[in-house]
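I'd like to ask some things about the structure below.
For this view, one protein chain was removed and the others were kept in their places.
Chain IDs A, B and C follow the sequence of writing; residue 1 opens each chain.
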Amino acid sequence: MTSDMTTRTPLPPDAATAEKRSPLRALVRWESALVLVLIATLIFGSATSDHFLQVTNVFYIGLNMGEIAIMALPLMLIIITAEIDLSVASMMGLSGAVLGALFSAGWSVWAAMGVALLVGLAGGALNGLLVTRLKLPSIAVTIGTLALFRGIAEIVLAPRTVTGFPLSLTNIGAVPIQGTEIAWSTLIFLVLAVIAGVVLHATPLGRAIVATGWQPEAAQFSGIRVNRLKFWLFVLSGVLCAFAGILFTLKNASVSYDAGTGLELNVVAIVLFGGVSIFGGKGSVIGVVLSVVVVGCLQQVLTQLNVAPEIQNIVIGGLLLISVIIPNGREALRRIRARARRSSNSTQRKALG
Amino acid sequence: PSNNSAGDSTTAPTAHSIKKGLLVYFIPKDTQNPYEVIADQGGQKAVQETGGKAVVSSGTQDTAAAQIPSIQAAIQAHADAIVIAGNDPSALCPSLNQAAQAGIKIVSFDSDISCGSAPNHLFINQANTEQIGTSEVDLLAKEIGSKGKIAILSAAASATNQNAWIGYMKQELKKYPNMQLVSTVYGNDDPATSLTVLQGLLSANPDLAGIISPTTVGISTAAQYLDTHKDLLSHLTLTGLGLPSQMKSYVQDGTVKQFELWDPGKLGYLAGYAAAGLASGSASLQTGSKFAAGTLGSFTVLAPASGTGPSVVLGPPTVFDASNVGNYNF
Amino acid sequence: MTTVTAPRFARTGSLLRVRELGIGVAILVVFGITTFTNPAFASANSVQQLLTGAALIALLGVGETMVVVTRNVDLSVGSVVGFSAYLVGDLFAHHPGLPVPLGFLIGIAIGAAIGAINGIVTTVSRVPSLVVTLAMLYIVRGIDGMVVNGHTIDPDKIPTALTAVGYRTLVGIPWLAVIVALVVVVAGYAMRSFRASRDLYAIGSNPEAATLAGIPAGRRVFTAFTLSGALAGLAGVLFLALHAQIDVTGGTGYELTVISAVVVGGVAIFGGSGTVLGAALGALLLNTINQALVAARISAFWDEAIAGALLLATIAFDRWLSLRMARSLRSAEGAHRDV
Partner (left out) sequence: MTTQPLLVLERATKSFGPVKALLDAEITLFPGEAHALVGENGAGKSTLVKILAGVHQPDSGALLIDGEPTVFTGPGAARDAGVSIIYQEPTLFPDLTVAENIYIGRQPLRAGRRIDRAAMNKAAAELFARLGVRLDPERQARGLSVADQQIVEIAKALSLDKAQSLNARVLVIDEPTAALTTVEVQRLFEVMRTLRTQGAAVLFISHRLEEVFASCQRVTIMRDGQFVRSASIDEVSVDEIIRSMVGRELSALFPKTETEPGEVVLAVDGLGRDKVLRDISFTVRRGEIVALAGLVGAGRSEVARAIFGIDKRTSGSVRINGTELANGKPLDAMAAGVALVPEDRRQQGLVMELGIDRNLALASLARLRRFGLIRRRDERALTRDWAQRLQVKFGRLGNAVATLSGGNQQKVVLGKWLARDPSLLIIDEPTRGIDVGTKSEVHRILDELVGKGMAVLMISSELPEVLGMADRVLVMHEGRISAEFDRADATEDAIMRAATGQASEAAA
């Protein structure tokens, strides 16, 4: 969906060429900006809330952001290929629902988890097929599966709430890893993030993803199997979202069909705030990790200060907007200045002629 | 004036046994639910009477996930007690358990949490669950002459309190062989959804005789629809749980004859005192133990029953009709 | 090589119209099946309910269509509905004497203002509208929450003249539906008949060509967003009329429903083609299905899944249709590159 969702009436090539400086530099710029925001948040937090510097916060933030963060990783890759997956949160709910339904039906929790992951795989494959085989716009497809997955979850589980999962597992929601303040979901996220980082930034696969995002046709002409690539990314997204659903279920020691409703927009917001371009091609894992941390800290401190959640929404939305306006804003300025210069030139020429 | 028979409000044990400067966190389903807002105001009133400080904290969506950060905040603020209306019976248990281990007393109200013994907590029951279920069926039966098709317009399919009440309604219905429950629909406490399912319900069952909507959003949506389709009133009766402030106009113009509710303000007030009492040791979870709840008099802790742990009951719900609906401000 | 015989085009040209027809048929089919399983469904009353139930989404669909044909999207409509509904409701609550038409104007103004912000940010800073309106969704919802602050505007505060709009009928048709139908007709006609509105399609169809043709893309897109916002504001007031009460939940989650309706209605999500009538019919179809499921006594738990499956089926079918059309054209003329 590269430029499709925008008014970017494509710049006349000359402007375009001028606009496109090295994407790497742009990224660096954006990530350093995120670091500053993070530092600001930390200072603000420790200054305003005397509970903010407690180590337990590391645990809590991990607990609160874990699933969102994990789902953000595959979504980031998908967005870099210039597609999108809005069904992430529904898939998370569906996997949880399946897990719960099977568990309450007497299955072993492990078997149930296995099936949940398979469901994720199937769901992702459905998205992938519709996008790559039928060439449907992923935004429309995943809005459809967003409803479909949630609906199936409802059929599977509603109106029940399943509980009674083995304490050994549900503990991941209550106690950090032995002798640390790190939540299990945090650890898992970090591991996945490292893998994602290596793949995206240091392997042919990563190059393929980036190239596909910037210019799918050129990628195809370079022997990159664009469709296959996208398909597997959607599958990956399905599986990891299912995995997030399992974590979410265990964390809460219970599950109902509506677990995680509406999270999709948060996940998208996290990714975009991480500096990933909705047009595809541009984005880095570090950026997304930073964005997760910033948002996590921000929410934590605002909650501690008992700031109304409405205001928290405004803050998040505002940050998101700024994060995209700043990079584009300088471009807008450049254009406006250029126009001004032109008209002034013209007046001079008039004077001459 | 719903009051616990056990107590005598004039000479209720006073609050002197309660510590000053307690910090009590109220965690409603969400910060916007009108019913919860009223309840929390009651709670804050109570805590202030005991010379303590009350904080209301929650998310914008009524999901467990949105409440957990508030619990964490309470722990970190070293609160003395948490009064929570669970969005999910058990999703909150792990976090609340952490709170309990941090020495925070847990009180639940409006919608109970079922965490077994971990953590132990006191449930402030707005009214005996069974009583609510049965009384609503009885109310409706009286109005429709105990016969005809009826339906239930509930909130979310996963709402514990709703499902508990609906369970008792079905039991009670066995007493009325000529009334059959044709379907239960879920409006998710969202006016638009409630309206859609209601309309579907009516077009599917034009001869519907009665609707029970045990949720404030559902009943007011249904009432508005009946109010605007008076022809239906000839054969269709609506009752359930509603806020007098929302229902006043419908009762006064006869769209709705009767509906029930307790005073959410008092519910919060009672919860506030219970929390303060537990935190100061002047109240306990022992069956039969009493504690004072300010102007409400004193209350007795009931034995754990099926599903629920130790609990106190605010009292029988008030039945509102044209005669009294005007006297309430919630 | 360049010659093409008229009849073939008669067919392809009419495909667009067939599209709306198809939805109409789908609606009838759903209606028919439901009536079959439950005869009670076929009553004047339930038809009224189908119309009322679909009205708001259809109205939003009109605005969304204007935006989507330009290759943009407006995710903020749901928040705008809630916000304008509450502000107007609050206004009536505090100034009981306030004339109802004024209430409508204010609601529309609020929506238009927010839409204008969407438009400016998207066009000036060239930020993808998906992101801009997503952010606006949060921001407006947040502001709404602060304003509402847990209150509810109770039915007795809403002027009966307004609520009347929510249920009174004109020769059996709900006023709500009449108003929306009016908007659909006017907008539909305008989208066909004015240069500016044709520009919208051109922009979405081929942005480069649009600039070369000297179309003021920025201004047009801005207008589209403003109109979409205005209609969302209007929808807010109608929400108030329909439910006679409003708290913070008003309009939550509408955005995705609207986009579903628009897509089902045959508006190309990547711009260039689609009609407001189609979008409105799409909304009607979705609502018909929702109520049909209740009426057919299918467990309420099924409807979301079915709605989702239907959405997928529709866009897939749509794709298949356009592919077949393109192929028939190409093979008809030998080897020819897509424009």
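A few comments on the model shown:
Everything that follows uses one rule, which is that a residue touches a chain if its C-beta (ideal position, glycine included) is under 8 Å from a C-beta of that chain, and two chains touch if they have at least 3 such contacts.
Owing to the predicted nature of the structure, the values given are computational and were not obtained by experimental measurement.
In terms of the touch definition stated at the top, the absent chain reaches A, C within the entire complex. One of C:Ser43, C:Thr169 or C:Ser273 touches the chain omitted from the figure, and that residue is C:Ser273.
Against the chain not shown here, chain A presents residues 12-14, 16-18, 20-24, 198, 202-204, 207-208, 210-211, 214-215, 217-223, 225, 281, 339, 342-343, 345-346, 349-350, 352-353.
Where chain C meets the omitted chain, the residues involved are 1-6, 9, 12-13, 192-195, 198-199, 201-202, 204-206, 208-216, 268, 272-273, 325-326, 329-331, 333-339.
The definition used in the following text is that only the chains that are shown with their structure count from here on.
Between the Cα centres of chain B and chain C there is a gap of 37 Å. Looking at chain A, residues 154, 158-159, 257, 262, 308-310, 313 sit in touch with two or more other chains.
Shown for chain B are the residues that touch two or more other chains, namely 31, 60, 157, 186. Every residue of chain C that touches chain A in the complex is listed here, in rising order: 70-73, 121-132, 134-139, 141-146, 203, 207-208, 210-211, 217-218, 221, 253, 256, 259-260, 263, 269-271, 299, 301-309, 311-312, 315-316, 319-320. Across the complex, chain B meets chain A through its residues 31, 55, 57-61, 63-66, 68-70, 72-73, 75-77, 88-95, 97-98, 114, 156-158, 160, 163, 186. By the touch criterion stated above, chain C contacts chain B in their complex at residues 38, 40-41, 43, 45-46, 49, 52-53, 56, 141, 145, 148-152, 154-156, 163, 166-167, 239, 242-252, 287, 290-297, 300-301.
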